[in-house]
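Below: the structure, in structure tokens.
One protein chain omitted, others in place.
Each chain gets a letter, A, B and C, in the order it is written, and its residues are counted from 1.
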Amino acid sequence: MALEDLYREVILDHYRNPRNRGRLPDPDATAEGMNPLCGDEIRIDLSFEDGKVAAVAVEGQGCSISQASASMMSEAIKGKTREEITELIARFRGMMSLEGGVDPGLDPDRPGAALGDMEALQGVRQYPVRIKCASLGWTVLQDALNF
Amino acid sequence: MALEDLYREVILDHYRNPRNRGRLPDPDATAEGMNPLCGDEIRIDLSFEDGKVAAVAVEGQGCSISQASASMMSEAIKGKTREEITELIARFRGMMSLEGGVDPGLDPDRPGAALGDMEALQGVRQYPVRIKCASLGWTVLQDALNF
Amino acid sequence: MNGFPDLRADFPILETGVHFLDSGASSQKPVPVLEAMDRFARTSYANVHRGAYKLSVAATEAYEAARQRVARFLNADPDEVIFTRGATTSLNMVAFGWGMQHLGPGDRILTTVMEHHANLVPWQMVARRTGATLDHVPITADGRFDLDAYREKLDERVKVVAFTGMSNALGTIPVTPLIASLAHEVDARVVVDGAQLVPHRGVDVKTLGADFLAFSSHKMLGPTGIGVLWGRMDALEEMEPFEGGGEMIADVTLHDATWAPIPHRFEAGTPSIIEAVGLHAAIDYLDSIGMDRIFAHDRHLTAIALERLADVPGVRIHGPRDLEDRGGVISITMDGTHAHDLATILDEHGVAVRAGHHCAKPLMRELGVAATARVSFYVYNTEEDIDALVSGLRKAGELFGVG
Partner (left out) sequence: MNGFPDLRADFPILETGVHFLDSGASSQKPVPVLEAMDRFARTSYANVHRGAYKLSVAATEAYEAARQRVARFLNADPDEVIFTRGATTSLNMVAFGWGMQHLGPGDRILTTVMEHHANLVPWQMVARRTGATLDHVPITADGRFDLDAYREKLDERVKVVAFTGMSNALGTIPVTPLIASLAHEVDARVVVDGAQLVPHRGVDVKTLGADFLAFSSHKMLGPTGIGVLWGRMDALEEMEPFEGGGEMIADVTLHDATWAPIPHRFEAGTPSIIEAVGLHAAIDYLDSIGMDRIFAHDRHLTAIALERLADVPGVRIHGPRDLEDRGGVISITMDGTHAHDLATILDEHGVAVRAGHHCAKPLMRELGVAATARVSFYVYNTEEDIDALVSGLRKAGELFGVG
């Protein structure tokens, strides 16, 4: 059933135990954003070393999808360069905009590849209103990169 | 046909040759009014002697019905007391509010009786929007009496 | 009693099997309402007040008949009924049209912490422009209008008291006549946001105590695009037009204009003509059921729902848990489960509820929640809708490991 597809165990796990929770004392970049329609909020602090993400902290409140997505994202970007993160954002957006939720299989170039846990968010595509929830953290991340 | 019923010769005559046109130099009572929906205007000056209308003057502009009705009214009230005019106003209103335009015949107590020429305005009843035109002068007359 | 099962056939949307529990946001529309509008548009449509030809006369009569019908529904004078675009516009008309004229530095506007943004944001805007201050009556622990705090806050500087006739988030129904009479003792004007009250309980403006009352057609089985501002004539006379344009003037020169008599003064431009015909039909429909029966029906379902919801593990009810002075609106949260997740899960079970702040963000802060899921009843709901709701909530609890 579709609901189990949306609320996969890994998502519920990230929702209940969000990773990298909190604030950084002296971040190199920070951004926050909210979805005015539902009130979900995310704030991200980043610090870089040698051009790579050395630390990330996330705060926020909202539904399981928005909070789990941000938590997974915080895991995925650790140790990545700005370029790699930009690439990741594009992959994530690609995954979310795929029509119909067709699983693109094992092609390593498929949009969802290399997103790790986050591929669990594919189920969101069947719930168009919730795509904004899944994307919130990523939009804020983009803002932080432009900081 | 209904149109000839509305635009009786006597109405057209009063429209083309309005009676008692103009202003009084020093009226005892005066009032003006307009129909905001169509812009028709009427102003009435009255002077009394021995409690009776000694002179009346009407100014205004608008459609044949509003102007003819005011002209006929100015004829009808000459020499009348306030009480008689109040009675006349009631008769006129009664005539206008009669449903369906049924001619009440020769009953001397019928609402239209004693209205003289003005009985020609009975045709207006078939044109509900035009009743306001026919009534404008009478509404202003009522205001003048309350002056 | 299980509602009005005979009526359900009048709402084709229910044939999809949806358990529609979001009438607080907007109600469905019965076929007689849709047919009245369609028939009017096919046979008698023209602009109103403007033409001397028969079609326009017929349209004007239909429009004015709708005004009379609203007046009869409210026990008001037809001249006191102003057609607007909706409750939001009605409230803005009062806030700006009355407030900008009668408020200044030192004056106070009193509203409550549980207002819909429509009865809060306009007053914030007017306070800022006039220099008046805005203050808020708190709610009690069980989500009711706090009368004691109100009495304390009320003084001679309060010029307007604006509050909801029934909270769209909690279901609370403040005692308007009492609140109004206290306000009138200090000569304040009373503005009641009737967006929820009027559709669900009906009102008699002769006993309500309000000076102004705002509501929307779309929440009372009528079409979108139209609402009402009722005002007592002496209150309306204190109001400046909110919009300028056609139909609302007596005369216009290049530099000046004078206003038409009330109510036309406040209806600039072509009104929502077809929608007025629809609202007329909606009120006929409501009255054919009877507002008392509608309120009793809402109450009956609310009683059952309150009882059954209390049994669902993790569910918390915000607002009154008893039936005193409340309507058929219930806000809930579930521990460890966000309201949007609840709404999605319920939707998968065919249950439509609203999740979010319900345009009452200050109230959400007051309650200490970011969002609630809101259940609201209307004439077409039945106990089966509650069954579906409860089983959906249990499923959500399982999924999120609650309880």
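The rule is simple: a residue touches a chain if its C-beta (ideal position, glycine included) is under 8 Å from a C-beta of that chain, and two chains touch if they have at least 3 such contacts.
What you see is a predicted model; the values in this text were computed from it and never measured.
The complex has one chain that is not drawn here; which of the drawn chains does it touch?
Within the full complex, the chain not displayed touches A, B, C.
Among C:32, C:225 or C:336, which one is in touch with the chain left out?
The missing chain is touched by C:225.
Specify the residue from the set C:5, C:131, C:177 or C:244 that touches the hidden chain.
C:244
Among C:66, C:81 or C:118, exactly one should touch the missing chain; which is it?
In the full complex, the listed residue that touches the missing chain is C:118.
From the listed residues C:80, C:107, C:275 or C:298, report the one that touches the chain absent from this view.
The one listed residue touching the chain not shown is C:275.
Over the whole complex, note the residues of chain A touching the chain we left out.
34, 36-38, 128-130
When the complex is taken as a whole, what residues of chain B touch the one chain not shown?
Looking at chain B, the ones touching the missing chain are residues 1-4, 6-7, 12, 16, 37-40, 61-65, 127, 130, 133.
Considering the whole complex, not just the chains shown, which residues of chain C touch the missing one?
Residues of chain C in contact with the hidden chain: 12-13, 16, 18, 20, 22, 25-26, 28-29, 31, 34, 37-38, 41-47, 50-56, 85-89, 91-92, 95, 113, 116-118, 120-122, 124-125, 134, 136, 216, 218, 223-226, 241-249, 251-257, 268-275, 340, 343-344, 346-347, 351-356, 359, 361-362, 365.
Criterion: only the chains that are shown with their structure count from here on.
So what shape is it, when you link every pair of chains that touch: line, ring, star, complete or other?
line
Hey, which pair has more contacts between C-betas, A-C or B-C?
Greater number of contacting C-beta pairs: A-C.
Report, in whole Å, the distance between the mean C-alpha point of chain A and the mean C-alpha point of chain C.
39
Approximately how many whole Å separate the CA-defined centres of chain B and chain C?
So the centroids are 47 Å from each other.
Pull out every residue in chain B that's touching 2 or more other chains.
none
Touching two or more other chains, which residues of chain C qualify?
none
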